[in-house]
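Note that this complex is displayed minus one protein chain, with the remaining chains in position.
Every chain is named by a letter (A, B and C) in the order it is written, and numbering of its residues begins at 1.
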Amino acid sequence: MTAISYLEAIREAIDEEMARDPDVFLLGADIGAAGGAFKVTDGLLARYGASRVIDTPLSEIAIVGAAAGAAHMGMRPVVELPALGSIANASDMLANYVATARYRAGLSCPMVVRGHAGGYGGGPFHVRSAEAGFVHVPGLKVVYPATAEDAKGLMKAAIRDDDCVLFFEHADLYGRIKGVMPAGDHVVPIGKARVAREGTDVSIITYAAALWKVVDAARELALLGISAEVLDLRTLAPLDDDAIEATVRKTHRALVVHEDTRTGGLAGEITARINERCFEWLDAPVLRVTAHDVPLPFARSLEDRVLPQTPDIVLAVKRLVSY
Amino acid sequence: MTAISYLEAIREAIDEEMARDPDVFLLGADIGAAGGAFKVTDGLLARYGASRVIDTPLSEIAIVGAAAGAAHMGMRPVVELPALGSIANASDMLANYVATARYRAGLSCPMVVRGHAGGYGGGPFHVRSAEAGFVHVPGLKVVYPATAEDAKGLMKAAIRDDDCVLFFEHADLYGRIKGVMPAGDHVVPIGKARVAREGTDVSIITYAAALWKVVDAARELALLGISAEVLDLRTLAPLDDDAIEATVRKTHRALVVHEDTRTGGLAGEITARINERCFEWLDAPVLRVTAHDVPLPFARSLEDRVLPQTPDIVLAVKRLVSY
Amino acid sequence: MPPRDKAPVRAVARRGGVAPSAGLSREQKLELYYWMRLTRSLEERLVALSGEEKVVGELFRSLGQEADAVGSCFALERRDVMSPLARNLGAMLVKGATPVEVLRQYLGRADAPSRGRERNLRFGDLARGFIGQLSPLGDMVPVMAGVTLSFRLRGEDRVGLVFVGDGATSTGAFHEGINFAAVNKCPLVVVVENNGYAYSTPTSRQSLARQLVDKAAGYGVPGEQADGNDVLAVYDVARRAVDRARAGEGVTLIELLTYRRAGHAGHDDQSYVPSGEIDTWASENDPLDRFARVLSGREKVPAAELGAIDQRVQAEVEQATALAEASPLPDASDALSGIYADPPG
Partner (left out) sequence: MPPRDKAPVRAVARRGGVAPSAGLSREQKLELYYWMRLTRSLEERLVALSGEEKVVGELFRSLGQEADAVGSCFALERRDVMSPLARNLGAMLVKGATPVEVLRQYLGRADAPSRGRERNLRFGDLARGFIGQLSPLGDMVPVMAGVTLSFRLRGEDRVGLVFVGDGATSTGAFHEGINFAAVNKCPLVVVVENNGYAYSTPTSRQSLARQLVDKAAGYGVPGEQADGNDVLAVYDVARRAVDRARAGEGVTLIELLTYRRAGHAGHDDQSYVPSGEIDTWASENDPLDRFARVLSGREKVPAAELGAIDQRVQAEVEQATALAEASPLPDASDALSGIYADPPG
């Protein structure tokens, strides 16, 4: 079996679900003939035709709203937004309309909104992390895979989910990260974190591209005799409280790492949950390694300074274990 | 001196600033002849004329974007949005354009975006708490007063601020809460919390309408011999870390209370900051009393169930002090 | 005095042959009258209940606009899907909403369609083909584009109709939604209900367009305008648009000219309205009066027959009120469930 990339894994998942369920269709600007901004949907127009791979005008409000309408009628739209920075245009539609539809009006919205959120070298808009804002909205689910296997399995789960799932993709992982897909119908359940590395001294809780920086840090730390357990959240809403609790009760020390900015980022929420559920198990404060609270600059030297890097993680763990 | 309401205090602040600075002008739908959805701007059209109180089409994207453009040119627009639930329509403009303008392009945005966010009996949209999402965006400032005095003083500070300030108002406080305005040019600095009640056993950190529930709870607790210190944050971005740290170091126990939903609400961020800065001072986990993670229902009985109430606060404090 | 005197109502029915309403039977016309009367009487009851402080939240009136809501929805089949505004009570009744549901919503009862979770007319039922609106205006245009896109994709013989206010035409959602629907040839009728005001904003301050129907060309769709207070003219224009949608010809933009006589909501004193404007519309251009005159005149319906309808409506409202007032208030235990299909762990 050969390894495929994170990007190919997403495409394979969409392809399999489109083949399996005629109600699944794709909606977005430039997803057909052009195959999407990053070629995620490349080839699907040829395979499924223009009534299942629908190129739209440049209208995020309409794309997301129309997906909701079609979803009410039992279809399963998978929406691509060009850069999830532009998902801000659809905030009202997602937070006010889609998220409340079932509670308020009994309308279901089985739909997926996907696109690249993270990435490097894109500047203040293309890679603006938008996940925390949506995790805050009851009624939405949010996933953000770090591995190719999870990208595929979570996409299949998201398409089958009866609620709206925001599927964040990290542009830098598209080609860089590869994996061998498990045979058969590979579905990764929404809401379950994954222990990416076992350890005993400290728990590093993370998601998306930060996972790979954390894995590098864990390797470095191992050389220093520090055993770090790495938890890849995979799903950000709903959070897997049991998995978070289990790792913290095991190691008594926790670090949360994400590429999103610090204030109001998900690390705060996770810290609060750890504090509520595992206060007595903690031997040190929960620390956060995150992006600085600034818009993400474009030039690589600036960007590297703003985003958390492997040495920052190593340093924070050293602080934790020597606390 | 007579007391004026929270609503009148906001109006008085806007009025004084308009009289003081000819660059201050108002922009929004129905703010002129109708005086705004809640009559906050009532009378200002008559006083300042249609070129300083500008009724606009029903277009939140345009209103906020135009305010930014006028602000670039040195004017100081004060925008009313009808219900800050509808601020979601302006998310892109605020988070992508306004918040990044100075960092990215050296453009300043001295503007205020105000409107009622909280309130009771409004249903899932009119009272959707939107503050946490914006606190997460570097480049924006967020204030949310609980008292009439702060409503006035913070509005004056917001109008004079050289950056964009989101000014959240709570509809239920408009008429219910009154205060006597300090004489003279009453400006409350942005970024400073206020100890609303001194205490020694526990710190309750809160903001906006929840303050009044907390104050009620503190009174009840006093009867039980529990002395609660109450911190009214007033400004949500930037948070007053020093004030938070001071109260927690004093009481060793902290509860965060807000009417916003729990997951991703500001209480998580505050918990993380307390944990980072005061871990060794804590005798108990930081607890959160918040709205449940559901859209806010309309009927009062349902709404009361979803929002945090005074007994919930009392109960949480009891848990904290007996920890 | 039409709301925008620079925008004369084109006699659309006269263009292109016989008006569809010419084919309506006497019974169908009386049915139109029934729906308009029911709308008005039900609202009058709501006004009374509001006076007794029994209505929870604000009351939105369609006084003087009954014809546009009723006439346009009368062109739909049961399988079609419609999305109303806060003022489109008549449209919802035609689509099968019942007076008792409406009353329970306004009284905030546990057995109201939204179980106390939402206000006033914000409820719907896919089985009967209507989707409730939500507060953020304009959002239902994209949603209905998607609903009707699904009809086209699945080859279903169904169309959609979405109402937008004059105010909501200024929203990005309206623009993106109608353009999306047009490009995708969605079987959707977009009805702009121009009642002269969006809260305090007159249509002339909402748009400089000579008439809102002028927006149609910018989307490359047919645009038609009709006198919204002439129920048969409304039916005609809606019916043509519905037929076009059903025939695969996509979107039509309809502007219906009417007038909001009872203000934005209960709290609105309408001090911004030029004096006399409301009275003129009430005395000269009431849609129910006008249609009653047509029925008793051209259609030769005896006064007693119309009176019987009025009485039937009154009895129905009476009965519904009794039922609604006996309904229980929502129970707090219902507040926390039903956010997800499958509650997450």
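Basically, a contact is a pair of C-beta atoms (placed from the backbone, for glycine too) under 8 Å apart; a residue touches a chain by one contact, two chains touch by 3 or more.
Model, not experiment: these values are computed from the prediction.
For the chain that does not appear, the touching partners among the shown chains are A, B, C. Of the listed residues B:5, B:108 or B:227, the one in contact with the hidden chain in the full complex is B:108. Only one of C:215, C:240 or C:261 touches the absent chain when the whole complex is considered: C:215.
Note on the undisplayed chain: of the listed residues B:25, B:38 or B:144, the one touching it is B:25. Among A:9, A:24 or A:61, only A:61 touches the chain that is left out of the view. Among the residues C:99, C:113 or C:172, only C:172 touches the chain that is left out of the figure.
Mapped onto chain B, the interface with the missing chain covers residues 25, 51-52, 54, 56-57, 59-75, 77, 89, 92-93, 96-97, 100, 102-108, 110, 138-139, 141, 161-163, 190-191, 238, 240-242. Contact residues of chain A toward the unshown chain are 29-30, 32-34, 37, 55, 57-62, 83, 85-86, 88-89, 121, 123-126, 292-295, 297-306. Not every partner is drawn; the one left out touches chain C at residues 170-176, 179-180, 182-183, 205-210, 212, 214-221, 250.
Just so we're on the same page, only the chains that are shown with their structure count from here on.
When chain centres are taken as C-alpha averages, the shortest distance to the whole-protein C-alpha average belongs to B. Computed from the mean C-alpha positions, the centre of chain A lies at a distance of 30 Å from the centre of chain B.
For chain B, residues that reach two or more other chains under the stated contact definition are 85-86, 88-89, 124-125, 293-295, 297.
For chain C, the set of residues that touch two or more other chains comprises 114, 117-118, 122, 134-136, 172-173, 339.
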